[in-house]
Structure formats: structure tokens, C-alpha cells
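First, the structure itself, so that you have it in front of you.
For this view, one protein chain was removed and the others were kept in their places.
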Amino acid sequence: MANGVAEIRRGLKAGKFSSVEITQDYLARIALHNPALNCFISVTDEIALAQARQADAALARGESAALTGVPLAHKDLFCTDGVKTSCASRILDNFIAPYDATVIENFKRDGAVMLGKTNMDEFAMGSSNENSYYGCVANPWNTEYVPGGSSGGSAAAVAAGLALGASGTDTGGSIRQPAALCGITGIKPTYGRVSRYGMIAFGSSLDQGGPFARSAEDCALLLQTMSGFDPRDSTSAEQAVPDYGAALGQGIEGLKIGLPQEYFADGLDAGIGAVIENAIEELQKLGAVIVDISLPNTGLSIPTYYVVAMAECSSNLSRFDGVRFGHRCDNPTDLEDLYKRSRGEGFGAEVKRRIMIGSYALSKGYYDAYYLKAQQLRRLIKQDFQQAFDSVDLILGPTTPETAFKIGAKTDDPVSMYLQDIYTISLNLAGLPGMSLPVGFCDGLPVGMQLIGNYFNESGLLNAAHCYQQVSDWHQQIPEAFR
Amino acid sequence: MSLKTDDVRNIAHLARLHIDEADVDKYAADLSSILDLVDQMNQVDSQGVTPLANPLDATQRLRADEVTESDQRDKFQGIAPDVEQGFYRVPKVIE
Partner (left out) sequence: MSEWESVIGLEIHAQLATRSKIFSGAATAFGAEPNTQACAVDLGMPGVLPVLNREAVTMAIRFGVAIDAEIDHHSVFARKNYFYPDLPKGYQISQYELPIVGKGRIFISPAEGERREIGITRAHLEEDAGKSIHDKFPEQSAIDLNRAGTPLLEIVSEPDMRSAKEAVAYARKIHSLVRYLEICDGNMQEGSFRCDANVSVRPKGQEELGTRAEIKNINSFRFLERAINFEIDRQINLIENREEVVQETRLYDSERDETRSMRSKEEANDYRYFPDPDLLPVAITDEDIAAIRAALPELPEQKKQRYIDQLELSDYNAELLTANRETAAFFETALVSAPGQSAQLANWILGDLTGALNKASLETSESPISPEMLAQLISRITDNTISGKMAKEVFESMWQGEGDADAIIERRGLKQITDSGAIESLIDEVIAANADQVEQFRAGKDKVLGFFVGQVMKQSQGKANPGQVNAMLREKLKT
């Protein structure tokens, strides 16, 4: 079957198949494989088929938008009007969103079909998808392994061919890390590029939506739809969106790519290091110039990130109080009991840990030592990148220090889980765009390479990734069980 | 930095989270190890560095003062746990 968004679009336009046909095909694949993978929390068959019929009617009239008839999946933290939006949390298990996120509106505007809502770590807090009220997602390359997180369901769905593409969100690596672990392509754009309106917040100054797909070319198409200024989001960038598709295939002759020494130091799995080296050689063959650089404050990014993210989430999650929506405990004896039990029952352990650390870091007498300090270090981390981009066009490194790990391997030690994000989180702190693309395998598990761009240089990232994908086929690999 | 069980109880109260008494020790240990990680921030002297609250250092855009929303009470209250006569309800608050 065709497995690229661009290819499906051509087929739909040419009338080779209908949107209803391919939508039914995907729904059938979901029905077959989701029980083993658990990547969907909700499958929206009826909506999907209705949208597919509309798409076919539009195509028949010769009216087609950018994604007309293309079946996609959405992370279950984008609000979808009339459809359960759970954030993989018990506290929102009964929450039918009363409105559409801007990203969802954009997909509807461009004619995409929604297959369902994907599993994730609860409130996007996690790097393995094990923190979901609905259970862990399995990695399609080996179902005993995690798919990464927090957008694990979206990544696994695309990797297993249960959707052509999917939306995700990335607060500290939640698009790039699962893309790497599942062997697909994913991009986190510049902070402010994709509207956060209707994207249930984890860390407001870090969160950014973005797409998953097999290829950079498909990511460009999906990102085009997701991007743009939104007057409902005060942090949305008032900047024109370039034509990402047009930027592809410009070549990378003479492109200066920086390798931060800190990203290839201790802690990086040797097998991953070797795979990345091969990819770098390929890029050099294409004309890229490799430059050694340093991002000296890389080591600070994890503590800094966790203070900022936890402080923001502790406040962002206060609205889940059992009063206006979501889970309310049975027979509350008084208001305090209502709050404490509704939230105590509704949130999982990792969410509670983060709310507590965040509350503590903001409390009287600790604000300066934690939150203010973290905001200062954040500027130092940003300055590292700004200096680097004075001399290079892109920065390159591994997406993760290890390939996918076994389900349950790190659940007892939250801190070791946090270290999975070492290469990804500094981008969120700085607000920079980054993407992960598959560049090989280690012991049968995919390896992701991260490309980092300067502000609003998504085109540069997509072009470099596309050039690499023209001379490699790692992004076209499909796990055997799902071919 | 290590947190005592009483600290955990106080923070849980501040955040209005019910925590089973049996789990308090585990939370104290987990939170303490996270705080140890966080304390690595002190390796760097950041005195005088301007805090960065927003990655783009952008400024606030202002909205025109226009009423753009209409009544959607029925829709919003359709997903509420307890409503009566248009009000949300909670156990009585004594002031």
C-alpha cells in the first residue's frame, strides 16, 4: 500500500482510490493492530468516514485543499469538539471537549480525515508512554519495548502504518524522542510557530505542537497546515509561514553543520554514535561542511528544564479540580475533600510528583533559588545556541542517548527517565526548532538523528532531512509485523 | 536537598492532592532525588543574568475590546459533574 502523504494525495486527486477506501483501510488496520500496540485511546470511525465522504465529494467537484481526504491521527491532548480528549488521564476520562484546538481547526480546514486520538504519557509527562491511564503503548519494532514519549501513540501509529501522519506535542522532546525510538520523522517547530490554543498545557513556555510522518516531505506538508499566527494565543508568532514544500530539494552543498562536543560525550551509547557517524558521512557526501562546536551549558538543561516545566505544570493543572469538568470523587464531605480526592484519584503518580515539585519550587522562600535561577540559566542555554548559530547553519547530534528500552526498565527511577531527554530539552528551553529522522538501527531498534535549526528555520531542517532521505531508505522501513 | 514526610504532606495539601499515607515515604524519596537533580543548577553562577520567561523575548499583543463570545452554557455545563439552575455546585463553603 501507499504509505506517504504526498503519494496518497496524488492518488486521491487522480481518482486512483477514494478517501473512503483508504480511510476504511486504515480503520481496518487499526482494528487489527491496535489491541497489540494500544496507540489509540479513541478511534473515531464515524467521524473519519463522514470526513472521508466529504473529502471525496470535494475531490469530485475538483476542490481540494492541502490535505483533502488524508487520514491522520491526533495526540489526545488536542481538544476536539464533541470528542473525548483525555490527555491519557483519569481526570479527563469523561471529558468531551467543547471546542476544537486551532491545530484541529486547521486540519479540518485543509480537509484532513481524523482516524482517532492517540495514546500518550499522562498530560505529556513522560518519555516512555508508561504514564498513561490507558496503559503503555508498544513499540512496533519490538512490542516489549517502549515507543518513547510523551507522544508515543502518535509515533507508534505512524510507524506501524495505522495512520499516514499524526500530530504530537513536544515540551522536552515528546515529538523527537518517540520519532527516534519508532524509526520515523518528526519535527518540533520554533516556539510560537504552531498555535497552542486548545493544546492542553503542560509547560506553557516550552510546549509546541508538530507533526509525525515517515518522511521530511510529509512532515513539511503537515507542518504547513499546523503552522500560522493565531490571535487566540498570545505567544503565537506573527510571522509569515514560508512554503515548506518549496524549500525541499534545494540541496545542502556548502551547508555548515555543527557537531556539539557535549552531544557525543559520555552517556551516548556507542552503537548509536556509530550510526550517527555514518549519517554524517552521507551528509558530507552531499556537500555539507562539518564544524565542531560547543554548547557548554548542555549539562544544565535537565535541572533547568525540570524546574521550569514542573513549576508551570503545577499551576496549569490546578484547573482540574472536579468543579466544572472532568473527574469528581464520589460523595465529597466538603470542598477540601472534593479537591483532594478528585485530584488524588484523577492524576497518576508522575503527574503528582511533578505538581508537588513545581508547587514546592514556587513556594515562599524557594522561588529565587529555583524558578528565578532556572529562568536565568535558560538565558545562558539560549545564548549557547545563538553563539553557535553565528558560525553554523544547522546543529546535528543523536536524538536520544539510547535506543528504546524495555517496558518497565526505568519506571522505578524517575530521574533516570528524565535523563533520556538530555539532547532534546535544551531546544525547548531556547525555543528552537528541531527534528528527528531515522538513520539506522542498533540491535534491531531504530536510531534517530536530531537536526537543530535557528529560529523559524524549519525550512532548513526539512530540506537537509529531505536531502538525506533522497539517498537513504531508513524512513521507509516498516516493522515486519505491520507490512 | 531532602524532603521529610511532613514536607510532602504540606506540599500535597498546598497542591490539593490526596496522597495515601502508605505512599508518603516513597514520595519523599522520589521528590528528594528530583531535588538533588535540580540542585545541579547551583554549579553555575548566574548572578546578573536577565531571566528568560519567553524563548522569543517577545512582547504582549493586545486585543481590541470587542465582545466575540456568545452564550454556550448548555454545552459547557453538559460536561460538568454537578449543575443546577445554571449554577455549578460544590459542597457548601462556610466563610
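For reference, chains read A and B in written order, and residue numbers begin at 1 within each chain.
The criterion applied here is as follows: a residue touches a chain if its C-beta (ideal position, glycine included) is under 8 Å from a C-beta of that chain, and two chains touch if they have at least 3 such contacts.
This one's a predicted model, so the numbers in the text were calculated from it and none came from an experiment.
*Asks:* Return the single residue from A:69, A:198 or A:346 that touches the missing chain.
*Replies:* Only one of A:69, A:198 or A:346 touches the chain omitted from view, namely A:198.
*Asks:* Taking the entire complex into account, which one of A:359, A:376 or A:420 touches the absent chain?
*Replies:* Result: among the candidates, A:359 touches the missing chain.
*Asks:* Contacts of chain B with the missing chain: which residues?
*Replies:* Residues of chain B in touch with the missing chain: 14, 16, 53-54, 58-69, 71-73, 76-77, 82, 84-95.
*Asks:* Against the chain that's been left off, what residues of chain A make contact? List them.
*Replies:* 77-79, 85, 87, 92, 95, 97-99, 101, 196-201, 203-205, 231-235, 311-312, 314-315, 318-321, 323-325, 335, 339, 359, 362-364, 367, 371
The rule is simple: only the chains that are shown with their structure count from here on.
*Asks:* Give, as an integer number of Å, the spacing between the C-alpha centres of chain B and chain A.
*Replies:* 23
*Asks:* Can you check the complex and tell me which residues of chain B touch chain A?
*Replies:* 3, 7-8, 11-19, 27, 30-31, 33-44, 46, 49-56, 58, 60-61, 63, 72, 75-76, 78-82, 88, 90-93
*Asks:* Mind listing the chain A positions that touch chain B in their complex?
*Replies:* Per the stated touch rule, the residues are 94-96, 98, 190-192, 205, 231, 234-235, 237-238, 297, 299-300, 302-304, 306-307, 314, 318, 321-326, 328, 332-341, 343-345, 347, 352-353, 355-357, 359-361, 363, 370, 372-380, 382, 413-415, 418, 429-432, 455.
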